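After this line comes chain A, so read on.
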Amino acid sequence: MEGFLFWFLGTLMFLGGVMMVTQRSAVVGAVWLAFSFICAAGIFALLNAPFLAVMQILVYAGAIMVLFLFVIMMLQGPVLEGERKPLNKGLLPLIAIPPLAVVLMVVGWIKNNGTRHFAQAVEPGFGSAEWVSRLLLGKYLLAFELISIVLLVAIIGALAIGKGERKLPWK
Partner candidate 1 sequence: MENHATEILLRWIVLVPLLGAALNGLLNRRLPRQAAGLLACAAVGVSFVMSVVVFLRLTNMPVEARFVSDTVATWMSLGSFRVDLAFAMDPLSGVMALVVTGVGFLIHIYSLGYMAHDAGFQRFFTYLNLFIFAMMTLVLGENLLMLFVGWEGVGLCSYLLIAFWFTDEANAAAGKKAFIVNRVGDFGFLLGIFLIGVHLLPHMDGSEGVFSFQTMQHHVNFLAPAATAICLLLFVGATGKSAQIPLYIWLPDAMAGPTPVSALIHAATMVTAGVYMVARMNFLFVLTPTAMAVVAAIGVATAFFASTIALTQNDIKKVLAYSTVSQLGYMMLACGVGAFAAGIFHVMTHAFFKALLFLGSGSVIHAMSNEQDMRVMGGLRKKLPVTFWTFLAGTFAIAGVFPLAGFFSKDEILWKTFSSAGGGVLPWVIGFLAAGMTAFYMMRLVVLTFFGQNRATPEVQSHIHESPWTMTMPLVILAVLSVVGGWIGWPHFMGGANWFEAWLEPVFASAHGAAAHGAHDVVQAAGHGAAAVHETAHAAGHDTTMEWILAGASLLWGLLGLALGYFVYMKKTDVAESVRNLGGGWLHRILLNKYYVDEAYDGAFIRPGFAFSKNVLWKGIDAGLIDGLLVNGSALTVAIFGSVIRIFQNGMIRFYAWSFTIGVTVYVLYLSFSG
Partner candidate 2 sequence: MSLITDHILTWVTFVPLLGSLALLTVVRKDSLARVFALAVALIDFVLSLHLWVHYDDKAGGFQFVEKVAWLWDGKINYHLGMDGISLVLVMLTTFLGPIIILSTWNAVQDRVREFLAFLLFLQTAMLGTFFARDMLLFYVFWEAMLIPMYFIIGIWGGQRRIYAAVKFFIFTMVGSVFMLVGILYLFFQAGSMDLADFMQVPLEHNAQLWLFAAFFLAFAIKVPVFPLHTWLPDAHVEAPTAGSVVLAGVLLKMGTYGMLRFAMPLFPDGVTFFAPTISILAVIGIIYGALVAMVQPDVKKLVAYSSVSHLGFVVLGLFSLTSLGIAGGIFTMLAHGLSTGALFLLVGVIYERRHTREISDFGGLAHQMPVFATFFMIATLASIGLPGMAGFIGEFMILFGTFSSTTLVSAKLMAILAATGVVLGAIYMLWMYQRVFLGKLNNEKNKGLPDLSVREVVVLLPIMVFIFWLGVRPGLILDRVETSIAQVLEPLNATLLHQENAPAHHTLIDMETGRPITSMRQESK
């Protein structure tokens, strides 16, 4: 069962990514990405991370992708029509080098070392919302505080950039 789900979701997630990349229209691409994220949420679920799965859908597939779509809509035409001229085919081999190399390496590595099993079974409550939130306010308090700063910075930035010219108040 788990196996089936993994292959199913994994394939879809991967395909979603591929589609996003290959789509000429940004809007469609965004939708595909959202789709891929949702599959990712499923993967999280498979990995005993229910909380993450939920957050993935809420934050990622939800908030972030909406933000993207919103911007795309705002910018309208040029974005929708995507790249004007298709990619230069001559460059493909150059671009293909890195991924192929990595793929080869991964394959080779798996050949040598075989697959690795998960070390231990998970204890109950692993990955539950309560479990994670305890950690957030406990062991990882600092991270939690810092992330607030990060978001604050993001807000400042969005405001500062979004707002138009500012007059010098003392002039």
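Convention: a residue touches a chain if its C-beta (ideal position, glycine included) is under 8 Å from a C-beta of that chain, and two chains touch if they have at least 3 such contacts; residues count from 1.
Selection rule, in plain terms: all candidates are chains of the complex that A comes from, given by their letters.
What you see is a predicted model; the values in this text were computed from it and never measured.
Touch with chain A in this complex holds for only one of 1 or 2, which is 1. Residues of chain A that touch candidate 1 in their complex: 94-95, 97-98, 101-102, 105, 108-109.
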